[in-house]
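All protein chains but one are shown at their positions in the complex.
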Amino acid sequence: MKFVAVRLVQLVVVLLAATFFTYSLTFITNSPKEVVDTLLQIEAGAPERRTVIEEDLNLDDPLLVRYGKWLGDAVTGDLGQSYSTQEPVADRIQTRLPRTLALVLYAQIIALLLAVPAGILAAWRANSWFDRGLSSTSIGLLAVPNYVLAVLLVYFFALRLGWFPSITKADLKVTDFKSYLLPAASLALGQVAVYMRLLRTDMIATLQEDFIGMAKAKGLTTRSILFRHALRPSSLSLVTTIGINAGAALGGTVIIETIFGMPGMGTMLVDAIFRRDILVVQGVVAVIAAGFVIINFLIDLLYALLDPRIRSVRSAA
Amino acid sequence: MIAAACGDDDSGETATPEEDGTDQSESESEAEPEDEGEPTPGGSLVYGLEADSATPWTPAKTVCAISCHMVMRSVFDPLTLYGDDETVRPNLLESFEANEDNTQWTLTPRQGITFHDGTPFDAAAIVANLEAHKASFLTAKALLQMESVALSEDGASAVVTMSGPWGNFPAFLSGQIGYMASPTWLAAAATDTALEAKPVGTGPFVFESYEPGGSFVATKNAEYWRAAEGLPYLDRIEYRVLPDSQGRKNALLNGDIDMMHTSSGEVISQLRDQDSVELTEITEYGETNYTLMNNGDPESHLSDVRVRRALAHALDNQVLIDRRGAGVGEVANGPFSPTQRGHLDETGYPEYDPEEAKRLLDEYKEETGSNTVEIAYTTTTDPAALQTAELLKQFWEQVGFTIPLAQIEQGQFIITALTGDFEMFGWRNHGGVSPDSQRIWWHSETADEPGALALNFGRIRDDVIDENLDIIRAATEESEVQEAAEAINKRFGEQVYNLWSSWTVWAAAQRPEVNGIDDFTIPGSDSIAIFGNGFGGSHQVAQLWIEQ
Partner (left out) sequence: MSDLLPEHRADATVGLPETGGASPSAVTAAAAADDGRSKKRRLGIGFWLSTVWLVVVFGLTMAAPFLPFVEKAGAFPDFSVDPAAGPSADHWFGVNKNGDDLFSQVVNGGRISLFIAFAVVILGFVSGGIVGMVAGFFRGRVDRVISAIIDVLLAFPALVLALAMIAVFASDGSTVRPNMPVVIGSLSILSVAPLARITRGITLAFAEREFVTAARTLGATNGRILRKEILPNVIPPMAVFSLTVIAVVIVAEGALAFLGLSVGGAAPTWGKLINVGRPELESAPHITFFPAGVMFLTILALNYIGDILQSKFTVREGAL
C-alpha cells in the first residue's frame, strides 16, 4: 500500500509538471497579445471578439494563476475551445481519444501475438538457423520507420491487393478491425522485434532452471513446458517494456493516423498545428502526456504485482 | 457572389478536357450508362470532399469554397438557381421581380415550406437572412450595393433596395447569399456559437453530425418541399474530408466511399482509365488555376509590375500541366475560361520567356539595389500540392527569384487569404456564369488593408478594373457586359495581378450504382440546373440515387 501511495504522489507531481510545461509553452515565445492575435485571425473574428477571447483565456491573471484556472477547468473536462472550429476541445478529444487508444492497444496485441510464439521458439531452439533468422529479421524490422512501413503496407495490401482500406472511416468505431489492421500493424512490427528478443533471453534463462528439468522428467509435452511453465516467469521484463512501448506508441500514432486519415488524437494535433489553433495543440499534448504518465504508472503497479521483490525494495527506499 | 471557389487541393495541376472531340461547353460524361433507369429511393451515400472549408455553417459567417457548397447544398436550398440556358430561375422563391431601373427587387417565397426546426420559410425569413449578411463583417462586402431589405406592405414578399442598378442580383441568390437558414437557429447561434456547427435549413437533408476535418452527416428530410417529386432519393449522405487527392481516389476504388470530386489532373487521368467508376468532367463556366498574389503591400516586391511580369514570364505552364496534371488541361491566359463571358484568345498575358523574366528582374534588382528578391509561396499540406509548389519554385529561382515555401492546413487557406497574410498562394477561383460575380474578388471596394478582412484577397486596386466592374453591374445589355469583361481580361494581362496557369477541370466520380448526377431540374421548369451552378466541383445532391 505504501508503495502505491508513494507512486501515486509521484504520478501527481509529474502530471502537474508536465501539464504546466505544456500550458506555459504556449506563452513562452508569444505575448498574450500575440496569442489573441493568432486566435482572432484563425477564426476570422470581428474585432469585438478580442475582449471575449481575452476573458476566455484569463489573460489578466499572472501565468501561475492562469494555469491554476486552466487546470481546474481541465480536471472538470473543460479544455477550452477551438477558435478555428468553435468547438469545445474536450468534445473532440472525447470522440477521438478512444480511437487512438484502440490503435495503441491493437498494435500491442499484434506485436505480442507475433512476438510471444516467435520468442519462445527462438529460445527453445536457441542458436539454430531459426533463431538466427529471427534475430536478423528483428534487427531489420527495427530499422524500418513506422511511416515507411505504413506506406509499404498501403501499397501492397490496400492498393495492390485491395484487402484492406487505405484510409479509415470518419466515424471510425474502435471495433472496426479491418480498418485498424494496417495502421496497427505499422506500429506493431518494430515492437515485435523488441518483445521477441526480450522474451528469448529471459526464456533461455528460465529453461535452465531446475523446475523445467523436473517438468521434463515428468514427461510433460514440450508445448506444455514452454507455454504453461516457462512463459510466466520469463515475461517480467516483457511486461515492463510493453508499458513503455505502449506509452511511446502514442507518439507514433501521430504519423500513422495522418497516413491513414484516421480521425484520432494525432491527426487532431497535426491539423491544429497547421491551423495554428494553439489551444487545441495545448489540450491534445496535455492529454497525451497525461495518458503516457498514467500508462507507465499502471504498468509499474502491474510489475510490482508480478514481482513482490520490487515492492519491498521500493518501500524500504 | 461569395459563392466562388478557392482552394488548392490540386491547383496548378489542371485545366480543360483533352481534345477528344467533345463539346467543351457541355459537361462531359465518360463511361456513363446510356440509360440509368427510374430512380429508386433509399440508400446511404458516402462522398469524399477535398477540404473542410467552412468554419461555422452559418452562411453569413463563412466564405464558401467548393466543399463547403457541397455540404451547404444538402442542408440549405438557395433562393434561385441557374438553368442550363444561363437564365436564373426561382428555386426557393416563387418569383423575383425588379423595378424599371433594377434598383429594387421584390422576392416572393414559395408557400408552405418549413425549415427543419419547424420554423416557416416566409418573407420574414428572407429578410432575416439578408439582414444577417448585411450585418456580417464578412459577407456584407458582397452586398455593398444593397441598401435595405424589408417586408413588402402585404408581408408576402421581401423588398430589397439597392443604391444603384443591379440587374444581376438574382444570380447572387443562387449561391452563399441565397442559402436560407432558419431564423430561429440563426438567433440561437448568435448567442451560443456551438450551435453554428449544427445548421438548420430547408434542404433535402437534415443535419445529423459534424466533426471538423472529419465528416458531415445528414439524413433524408422526409418533409422536403419537393417530396412529391420523390426528392431526395437518398436516405442519408455522409461527407468525408479527404484532402489527399490520391487517398480520395484510392478510397473510391476501394469502395470506402461512393462518390468524390477532384480537380487534380493526375487523378482525373487515372480515373479515365478505370472501368469501375463513372467520371463526369466539368469545364463549363469553369474556374482558373492560378497563383494568387497579394498586391496590397506597397513595400512588397509584388507592387512592381516588372516583378509580377517576370514571375509570369518565368513559368512554363504547359510543363506544369504535363508534369503536375498528367497533361489534363490547357494553358490559361486570363481569369475567364473558354465558356465564360470575357474570354479572349489573346489577352496580352506574358508568355513563357525566361530570358525576358531575367531581364525584368535584373532591371528591378539594379534599380532597387536589392540583391535577392524573396517572395514566399504558400500551399496546402497535400504532398501533391507541395510537389507542384516545388516545381514553381524551381522555375522562379531559375530566373533569379528566391522563393521560400510554406504549407498551411486546407481549412485555414481562405481565412489566411481574407486577412491578407500571404505573398503568393496556390489558388483556384473565378468560375461562374456572369462576370458580375467576380466583382467582390477584384473591386477596390472590397480591398482592405492586410490584417483587415478583404474578399478582394489580392488587394487589387485598379481604376480600369473598377470602372469596368461598375459597367457590368449596371449593365442592361449583354454586349456591354461582354465588352467590359474583355477589358478586364486585358487589364489583367497587362498588369499581371495574378499568375494564370490553367483552366480548372473538375470531375465528379462515382461508383456505377450512383446515378442522377446531372439530372437536377429546377422546380417549376424543365430546365436542368447548371452543374455546380457554375462552380464545377460542387453539385446538387437531392437528385442522386443509388441503384438498389
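We just call them A and B in the order they show up, numbering each chain from 1.
By our rule, a residue touches a chain if its C-beta (ideal position, glycine included) is under 8 Å from a C-beta of that chain, and two chains touch if they have at least 3 such contacts.
Just so we're clear, the structure is a prediction, and the values are computed from it rather than from any experiment.
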If the full complex is used, which shown chains touch the chain that is missing here? A, B
Just to verify: which one of A:I28, A:V75 or A:A217 makes contact with the chain not shown? A:I28
Just one of B:Q246, B:Q340 or B:Q410 touches the chain that is missing; which is it? B:Q246
Identified contact with the non-displayed chain, of B:S95, B:S276 or B:Q398: B:Q398
Touch as defined at the start, partner being the missing chain; which of B:N317, B:T419 or B:S538 qualifies? B:T419
Name, in rising order, the residues on chain B that touch the hidden chain in the full complex. 244-246, 266, 270, 319, 323-324, 378, 381, 383-384, 386-387, 390-391, 393-394, 397-398, 404-408, 412, 416, 419, 421-422
On chain A, what residues meet the omitted chain? 10, 13-15, 17-18, 21-22, 25-26, 28-30, 38, 41, 127, 138-140, 142-149, 151-152, 154-155, 159, 190-191, 193-194, 197-198, 200-202, 204, 236-237, 240-241, 244-245, 247-252, 254-255, 258, 269-270, 272-274, 276, 278, 281-282, 285, 288-289, 292-293, 296, 300, 303-304, 310, 313-314, 317
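As a convention for this text, only the chains that are shown with their structure count from here on.
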So in the complex, the part of chain B that touches chain A is made up of which residues? 55-56, 137-138, 193-194, 196-197, 209, 211-215, 217, 238, 240-242, 244, 247, 250-251, 253-254, 256, 381, 407-409, 411-412, 415-416, 418-419, 421, 453
Chain B touches which residues of chain A in the complex? 41-44, 46, 82, 84-88, 92, 95, 158-159, 162, 165-167, 169-171, 261, 263, 267-268, 271, 274-276
